[in-house]
Every structure is written in structure tokens, then in C-alpha cells.
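Here the complex is missing a single protein chain, while all its other protein chains stay put.
By letter and in written order, the chains are A and B; residue numbering begins at 1 in each of them.
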Amino acid sequence: MATLKELTHREDRLAGGHRLCAGCGASIAVRQVLLGAGVEPVVVGCATGCLEVSTTIYPYSSWKTPFIHNAFENAAATVSGVESAFKALQRAGKIPADKKMKFVAFGGDGGTYDIGLQSLSGAMERGHDMVYVCYDNGAYMNTGIQRSSATPKGAWATTAQVGAAQQGKLQGRKDLTQIMAAHNIPYVAQASISHWKDLTTKAEKAFAVEGPAFLNVFAPCPRGWRLAYNKSVEISKIAVQTGFWPLYEVEDGVWRQTVKVHNRKPIEEFLKPQGRFKHLFKPENADLLAEIQSDVDRAWEQLQKRFETA
Amino acid sequence: MAEQKTVAATGNTVVAEAMRQCKPDVVAAYPITPQTTIVEEYAGFVAKGRVHTEYVTVESEHSAMSACIGASAAGARVMTATASQGLALMWEELHIASGMRLPIVMANANRALSAPINIHCDHGDAMGARDAGWIMYFAESAQEAYDNTIMALKVAEDPSVLLPAMSCLDGFITTHSIDRVDVLDDESVAGFVGEYEPANALLDTDDPVSHGAFAGLGGPFFEFKRAQREAMEAARPVITSVGEAYSQLSGRPFDVIETFGMEDAEVAAVVIGSASGNARHIARQLRAQGVKAGVVKVRVFRPFPYAELAEALRGVKAVAVLDRAESFGAEGGPLFLEVRSALYDASDRIPVVSYIYGLGGSDVRLELMERMFADLSDIAAGSAQPGKLVYLGAR
Partner (left out) sequence: MAKWDIETIGEWDWRQFPLGAVIPESGNSRDYVTGGWRSERPVRDKETCTQCLLCWISCPDSAIYVEDEQLPDESFNLAHCKGCGICANVCPVEAITMVPEGCDLPEVK
């Protein structure tokens, strides 16, 4: 567990000059994850999406480490191929036997929860020595804020609009972190850019594991959330404090809450600053708002039981 | 010539053998009929410790090609195999493999595409991928499937080419029939294909590179496509020289097209794959009866041998192009479109007829070939006009 001062001695593997929006949570997530990765070389793969496009607009790359993008739904499969090549080339004596290398794939929630879920599930099941990091901003932001299975209930999105017949997304979120935990891989964790120490520690653990690890990182999109650009980190903290985004890890099957929340704040504090939830505060949507609170409560209670039985 | 062993084996067995002899670092593959026995044979090599290959048993063909791309970009020699729906599922990845200039070699067990679902041979799968930027070899026999696979790797990895290559063999007919095959010894194949020297290996951590950049927003996308076009053109002489070297090693002749009776043919059929033997058989019978019949077999479909075909068909009075694939709405099958285009610059206007045959494994009976040659003779004699398109043998 490194201090901030210690982390400054590590290489910042993402260069500036990328073209992500001001206040983007994705690049904060990437910086913190890669700072946690330690000093060994890291090879990065990335799903198509904001992060990939904005960091590799030809002829510029923001990656100071080997980088590969293939397509949208296959970051996990692609990195599994890279990792397999490393093993084979080491076996063939073309890479020194004592050389260490780490492999990580980044994908947004669209590329991870939805179109890339099969590829991710396959790669984790096969046991590749790689870390998969989902930067979850809760919608297809690169194509213009379309709903994904990570979009919260009630949120406005360009494919889950607000009007007389519909109040944003009708369905709740898929719980990807628990789906990944159900793969029985050595390490799964949920983290947030607001809690750098928790996040970098989890990244450190994920990279230290021999075999697959999965990190789900809360990474706000000010543009898509209709949120002030300077509030990405602040809203992430509120997401944790309201219990919307619990911080926990599943290490070798043991579930542990890594950041305790003693007095959960009401979900309204998370929803209110975001324009995508504006309609929920109309009097006629009071029931929906109450339903969202009870959804959070129920998920929270269920998760607490996991920790209790651990 | 190298030491060779004569074996009785299926096409899939000898393709798996060719793969083993090429020593790929990574094989990522997903089972699909009628390719399955290739990946099963390879799994056997892995289990017996006969290969150093990292064998990635992916959860789909899309992930198979995705993992191949990752591994190839990493700097590994990569091979795989698929068929039909599997090839269709990896369609977007075929374009990415060629756009990233990764010399992946893939065997394809030609099988019809659904619907209706059908597991038998036609070329609809491979022909659907003909614009994906892959070099494409087609085999008539298990022997050719073995030879093509080894040559394809050598061509794909040539520094002046660096394109992926497909080695196609006809589903069941070639993949599963036991055939007589001469197999080279391991050392000869290893020496022939040599070591792969990757360009821009991702695993070079001392000199990091970025693969898969975004070239839109006024970026040089167009120029990269031009480079791919030039690489495909550069593959032509490489295919020929690799074929010559392989012929010396194996004693088996190779050319991008193979002709029978074309020195004086008046009527000719152009064909791909396992049906070539039936076409030649009938042509041979007709020639005994005084009919000047010939056959041109296309062994390399991409890059397409335009000049060689135009030369072979010079002076012919009527040509039938046999397509085991559809191109619905086009004037004929994919091979027909290529052949007619190849003849456009010929001084004589040669009548060319599109014959669609054998879809979904439909039998390619000898009498169908006879009927086709009879049609051609009528057209050559001026007693019949060339028809638009013939569904040969369909009820």
C-alpha cells in the first residue's frame, strides 16, 4: 500500500495531450490503476470507446507502454492472445525466462457489461494472467450517451429518453462485479476514482495475482451525466457514501468491504447534481425516486450479507 | 528434394500436421464442423508435448481471431482454423487482421452458410470474406491443403507482404476423406518456413509501440488502404517464388492456376477446389472423342490471377465458370465476376457463362459436368446463345 508521495516515484504511464473531455473519469481511473501496477512492464489493451479513441488519434499516442486496440467487444480476448504469445515466446526462448510482464485490458461499461461480456467471461475462465479493468461511466458515451446495462434506473440517456410515456431508463443495473466474482477468479474488486488509496491498493493486488483479476472502477462522465466538469471526483465520493457504489473486494472467494460507510447518505445526494436525473425530482416521479432508494437499500443489504458470511 | 513419407490421411489431419510443422507460437481456435478434427488433432499435439504452442481454447470464433490478432501483434507466429458460421462470426476481425498487417494463417474448411443450416461443402463462407484483405489459397485435395498451408505461411510472413492468409479446403469432401498424401519431414518444413521476424512487436517493452490507432478525423486511413493494396500486389511474385521453392523441396508443381488441355481448348471450364477432378475427368473423356475441352483450376483466389487466366483462356470459344457460391443480385457467382473481368481486355469477346453448382454439398455429378460442356460446345458452334446463369443440377 503506497502513499501518494511514494506513488510519485512511479511512472505515470498515460501522457497528457490525449483528447478525452475535460474532467473525464476514465483517464483518472487509468492513471491510478497503472500507478498501482508497480514497476514491471505493463502491456495495455483497450476496447473501442472514448478512452481508446481519445488516447490514440493517429499519429499521437498517449501510452508510454505497449498498447493495442483491436475492436469494441474483444479487449479481453485480444489481451488473452497477447499474454499467450508472451508465454509461448518465453517457452521458445525468444523472451528471457526471467522477464516479467503484466497485462491489462481496459473497457468502458458498453464494451464490458454488454458487447464484451462473452469475451471477458471466456478470458477469465481460461485463467490468463491478466487484469481486466472496466471504467464504468454508465452509458455508451463515445457514441453519444446511449443506455447500457450499467446505466442506472431512471437515468436519461439518448436511447432511454424522458417524456410523457417514459421517465428515462426503466431497468436497473446489471451487477457485473458480482458476475465476475461468480467466475471464481483469484481477485475481483469494485473501486472508485474518489478513493485513490483503495483503488491503487486494489490495482496492486490485481496485478500481483497469478491469473485473472477484474476491477470495476467508477469513472464519471461529466458530459453524459450533465454534471459540472470539476465534480467527477466529488460525485464518485458521493456514490460511495450513498451506497450506490460500494467499495469491496473478493479475494480468493473472501468478500470484504474495503471502505466502510456508517451513515449512508440518501441517494438523492448522488442524483441531484446530475442533469440526467433532473426529471426524477418532479413531484409526479416521487414514487420512482423512492423505488430507486429502495433498490439501493436492498442491494446494500444483500451485499452486507456476503461480507457477514465471509 | 526432401525426404517424404506417404500417408493415408484426411485433409484435416494433414492440415494439422502442416500447422505443427510450421511451429506456431500461438493457436487460438474454436471448434466448428467440418474443421473440428484440425483443432482436435492439434490439441493432441499439445497434450503429448509435441509443440511449444500456447493453445488458446477460446469461447467463440470472434475471440479466436481476436486472440490471434493480439498474439500476432505481440510478435508471435500465429495459426488457426475455422469454417462457415465461424468465419462469418469473425468477419470484422478478418479486416482488422489485414489492416494491422498481421501474417496470421488460417485454414478454412469450406462449408455453406446458414440459413437453412447445412454442414456441407460450398465456398459461400470464404467467398464472403474475399474482400477482407487476406491472401486466399484453395485446395483440390488433401495434398494441396497440406502444401498450401505451408506455402501460405511463408508468403504471409514475407517482409514485403505481411498479410494474413487463408488455406481453404472443401468441407467433408477434402477435410474428411482419406487421401494419399506425401508429407515432408519436420526439419524440411521448419527450414522452409524459417523463423518469423515480427515487425513492431508489442512485447518489445524497451521500445513501446501503439497498435490499432484511430485514423479518422482526416487521418491517413486512405493511405493505409493503399498500402494494403500494394502489399497484395507485392504478394503475387512472392507466391510464385515461394511456390517454385516449395516445388523444388516437394517435387510437386505449383502455379496460381493449373490447366488441363488448355493448349488447344475451344471450350473450357474454370473451377475451384475439389470439383476440379470431375471437370478434368469429363474434359479428358471429351478430348478422347475429339472435343477440344479444357479446364482451368484456380488455386490462388486472392490476389486473383487475372493475367494468368486471360492468357490461359486466349482463343477459347466458350467458357463456363463454376461457382460453388452465390453472389445474389450479381450477374454470376464470385469467380464468374472475376473471370469475366479478367477477359475484358482480351481482343476476342469470349462468351462466359456462370454456373452455380454444389451449394450446401449438393452432389457434383459427372453428368452435370457433361451437360455443362455440351452447353459450351453449342455456344462455341454458334447453335446456342450463352445463357445468363445456370443453377447446375438444382431441381
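Keep this in mind: contacts are C-beta pairs under 8 Å (C-beta built on N, C-alpha and C of every residue); 3 or more make two chains touch, one makes a residue touch a chain.
Predicted, not measured: the structure shown is a model, and the values here were computed from it.
Chemist: Write down which of A:Thr78, A:Asn216 or A:Ser232 is the residue touching the left-out chain.
Modeler: A:Ser232
Chemist: One chain isn't shown here. Among A:Gly17, A:Gly163 or A:Pro283, which residue touches it?
Modeler: Result: among the candidates, A:Gly17 touches the missing chain.
Chemist: Of the residues listed, A:Thr8, A:Thr158, A:Gln171 or A:Asn184, which one is in contact with the missing chain?
Modeler: A:Thr8
Chemist: From the listed residues B:Thr13, B:Gln85, B:Ser210 or B:Asn278, report the one that touches the chain absent from this view.
Modeler: Missing-chain contact among the listed residues: B:Ser210.
Chemist: By the contact criterion defined above, which parts of chain B meet the unshown chain? Give residue numbers in ascending order.
Modeler: 99-102, 162, 199-200, 207-213, 215, 220, 223-224, 226-227, 230
Chemist: Counting contacts across the full complex, list the positions on chain A that touch the omitted chain.
Modeler: 4-5, 7-9, 12, 14-28, 31-32, 35, 55-67, 193, 196, 222, 229-234
One rule holds for everything that comes next: only the chains that are shown with their structure count from here on.
Chemist: Quick one: which bits of chain A touch chain B in the complex? Just the residue numbers, please.
Modeler: The contact residues of chain A facing chain B are 41, 43, 45, 52-53, 56-59, 61, 63-71, 73-74, 77-82, 84-89, 91-92, 94-95, 101, 118-119, 121-123, 125-126.
Chemist: Which residues of chain B touch chain A once you look at their complex with the stated criterion?
Modeler: Within the complex, chain B contacts chain A at residues 25-26, 28, 52-54, 56-60, 62-63, 66-76, 78, 92-93, 96, 202-205, 208-215, 217, 219-220.
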